[in-house]
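So, chain A:
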Amino acid sequence: MKFLSKLYIALILVFLYAPILVMFIFSFNSAESVWVFEGFSLDWYKELIYNSTMLTALRHTLLIAILSAIISTVLGTAAAIGILQLRKKITKSLVMSVTNIPMMNADIVTGISLMLLFVFFGKLIGLNESLGFFTVLIAHITFNLPYVILSVMPKLQQTDKHLPEAALDLGCTPLQAFFKAVLPSIMPGVFSGFIMAFTLSLDDFVISYFTCGHYQTLPIVIYNMTKKTVTPDAYALSTIIFVTVFVLLILYNTMQNNSERKVARR
Partner candidate 1 sequence: MKNSALGRRIIACPYYVWAAIFIIVPLIMMVYYSITNPVGEFTIDNFLSLGKYSKAFLLSITYAVISTIITFLIAYPLSYAMTKLKISSQRMILMMVIFPMWMNFLIRTYSWISILANTGIINNFLVSLGFEPLKLINTPGAIILGMVYDFLPYMVLPIYTAMSKIDTSLLEASDDLGCNGWQKLKKVIFPLTLPGVVSGITMVFVPSVSTFYISQKLGGNKTMLIGDAIEYLFNIGPDHYNVASTLSLVLMVLILISMAIMNRFTDETDEGVII
Partner candidate 2 sequence: MRQNENIVSLKNISVAFDGETVLDDINLDIRNKEFITLLGPSGCGKTTTLRIIAGFVEPDKGDVLFDDNKINGVPAHKRQVNTIFQRYALFPHLNVYENVAFGLRVKKTPEKELDLKVREMLKLVNLTGLEKRKIDTLSGGQQQRVAIARAIANNPKVLLLDEPLAALDLKLRKDMQTELKKIQQQLGITFIFVTHDQEEALSMSDRVVVMDNGKIQQVGTPKDIYNEPKNAFVADFIGESNILDGVMIDDRLAEFSGKKFECLDSGFEKNEPVDVVVRPEDVDIVPLSKGMLEGVVTSITFLGVHYEIIVDIGGFKWMIQTTDEQFVGDKVGLYIEPDAIHIMKKSEYSGKYGDYSSYSEEIDHLSDVEEDEN
């Protein structure tokens, strides 16, 4: 029984990683095919370096991810603090329901509805091309916000309600009280909200697709690549992304473990 369940887990993991392995292997293919392996080469990786569309898209993706993560973290943390101050239950649950909308809605619906808003108001102020950098950024901030709020809120609820009062009592201004007393205690939540926002933004395809116009992010470029016949350069690119995310996750985990240990030591 124990053996069977272990075998089952192993099978599922094989299923989950088979396509990733395929991608990894064929990114080193010397031929153009993504299913017949003819020999090892790094050609596709070299090609990436000279692919200007790809590099621009990578820059765009990183810029959007960093900006949207920062803005949504600041906005979302402030929102979490404010929402918890709401006294009326109805207002609170109303705000939370609205907050959940981008998370619960299908991406395609969020994408289309934001696109409609941008196009409509673009037309109102006489823009020909209303979609671009700012619309993608706004869209990403919007779908990141609920994740930030939901990861900060539990930390806020755990902190001692009298913490800011104690800081005020000890002579802090309200602003100092926030930065010196409240923020450090909710930092793990803020940080994981930021990381989540960053990775969600890196990875997003559907919402970007409807709101980006000609401002292409990496997933959009990959999408366009896979529209025609795919050559292994798309695989090479994904392998690089995969490895990067992998390293980032390991780093994040070790950092979290460290902070957990610190807390445990206290």
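The criterion applied here is as follows: contacts are C-beta pairs under 8 Å (C-beta built on N, C-alpha and C of every residue); 3 or more make two chains touch, one makes a residue touch a chain; residues count from 1.
Basis for inclusion: all candidates are chains of the complex that A comes from, given by their letters.
As the structure is a prediction and not an experimental result, all values here were calculated from the model.
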Quickly now, which of 1 or 2 touches chain A in the complex? Give its number.
1
Which stretch or stretches of chain A touch candidate 1 in the complex?
2, 5-6, 8-9, 12-13, 15-20, 22-23, 26, 34-36, 75-76, 78-83, 85-86, 95, 98-99, 101-110, 112-117, 119-120, 138-139, 141-142, 145, 149-150, 164-165, 168, 174, 177, 196, 199, 203, 205-206, 209-210, 218-219, 222-223, 226, 230, 234-235, 238, 241-242, 245-246, 249, 253
